[in-house]
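A single protein chain has been omitted from the complex, and every remaining protein chain is retained in its original position.
Letters A and B mark the chains in the order given here, with residues in each chain numbered from 1 onward.
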Amino acid sequence: MYAFDFEKPKTVAEAAAALAREDAMPLGGGQTLIPSLKQHLAAPSALVSLTGIAEMRGVCTGDDGALCVGGATPHAAVAADAAGKYPALAALAGNIGDPAVRNRGTIGGSLANNDPAADYPAAVLGSGATIVTNNRAIAADDFFEGLFTTALEPGEIIVEVRFPVPERAAYAKFQQPASRFALTGVFVAKTADGVRVAVTGASEDGVFRWAEAEEALSENFSADAIAGLSVSAEGMVGDLHGTPAYRANLVKVMTQRAVRSA
Amino acid sequence: MTKVTMTVNGRAVSGEVEGRTLLSAFLREGLGLTGTHVGCDTSQCGACVVHVDGKAVKSCTVFASDVDGASVATIEGMANPDGTLGRVQQAFQDHHGLQCGFCTPGMVMSAAALLAENPKPSEADVRHYLEGNICRCTGYHNIVKAVLAASGQDVSGMAAE
């Protein structure tokens, strides 16, 4: 790793000030950032740890009934503390990486990184959540902008993520055998307004909503409802773990499995 | 360089570190606690697992500065006060849960964290919890058995004693 200054502010305001420095980078749990720093893929002047900001940690219920997760809340805390209110989200969080990763990795870090095979983007997009930063609130549909790209401005901090809690929801993940990221993961959420289906791991453009399935499932929330649909392999990821056609198949299979377990 | 202070295996320690100093490096090079091993650079093998404030973390993927003030437990602190092997350690020896010993410190620390969360895990619980700890020697058989035995469960009926 190249040398950098390490800062650990206590408040969001202090963190924002620290991130104003040129080439400063925010540090969530570091479970992705630190390995990339080891490979010399980034050379920040300073790392601003967000793990010491009390106002960004924890799970609570908002006035509107939404489940609010602080941006610096580790996955393990979401798995434990969201289990009663939003079990599908808790289950997803409880299956990210491995236990040690879940004790450090944070929801804000995961979303800001927007790895195309990460789990949380599927939950956020599938739930129609809102990403609250130190500057504004961003709807999930506006947040994800392709591989490793989001609507966040430089220095902008994810303070909280607000999840409206659906009537039924589930996440079905097929693991990439080596990394244990999602080879394909599908989050399905049924609300009074309809069904949302968000797919991670499969597309070359990162997390996306599967519109045809949403339509079909909004009519009839059952695995059979999408039995007749097919997913095009075009635009799907092809790599040593699977062809585009294989991932297209997994999109459908995992959607059906998510619906069955929702 | 900045100064960090933490409690390691119950002992107050401090040292000068750079921002980029990893907890694993602080333990190994700063404190000479070389039981914590580094087996990969992508945060996956788990040989470096220690406990920070009671929770398992990969010490190669945490900056020492980020856990300033924390209480850290490493493999060197897992023995009984009289110097004999602790419960999880003893189960690993009794059930041949290690061969080359390199992944073992991380395995023991992960196993101890599991048992703290889940005192009577099933076989599937153990296998799932150890997903982030890679062992190349044992085929995991005797590791899983050792963890189940450490939880006080009878492992005598398991395949191939």
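Just so it is clear, a residue touches a chain if its C-beta (ideal position, glycine included) is under 8 Å from a C-beta of that chain, and two chains touch if they have at least 3 such contacts.
We take it that contacts and distances are computed from a predicted model.
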Chain excluded from display, named as in UniProt, from "Phosphonate ABC transporter, permease protein PhnE", "Alpha-D-ribose 1-methylphosphonate 5-phosphate C-P lyase", "Thiol:disulfide interchange protein DsbE" or "Xanthine dehydrogenase family protein molybdopterin-binding subunit": "Xanthine dehydrogenase family protein molybdopterin-binding subunit"
Residue among B:49, B:64 or B:135 touching the omitted chain: B:135
Contact footprint on chain B, counting only the chain that is left out: 20, 28-29, 32-42, 44-45, 47, 74-76, 78-79, 85, 89, 92-94, 96, 98-105, 108, 123-124, 126-128, 130-131, 133-145, 158-160
Residues of chain A in contact with the chain not shown: 1-3, 38-40, 174, 177-179, 183, 239-243, 245-246, 249-250, 253
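Everything below uses one rule, namely that only the chains that are shown with their structure count from here on.
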Sites on chain B touched by chain A in the complex: 2, 18-20, 22, 41-44, 46, 49, 52, 55-58, 60-63, 65-66, 68, 110, 113-114, 129, 131-133
Interfacial residue positions of chain A with respect to chain B in the complex: 1-6, 8, 27, 30-31, 34-35, 37-39, 46-47, 49, 51, 76, 97-101, 103-104, 179-180
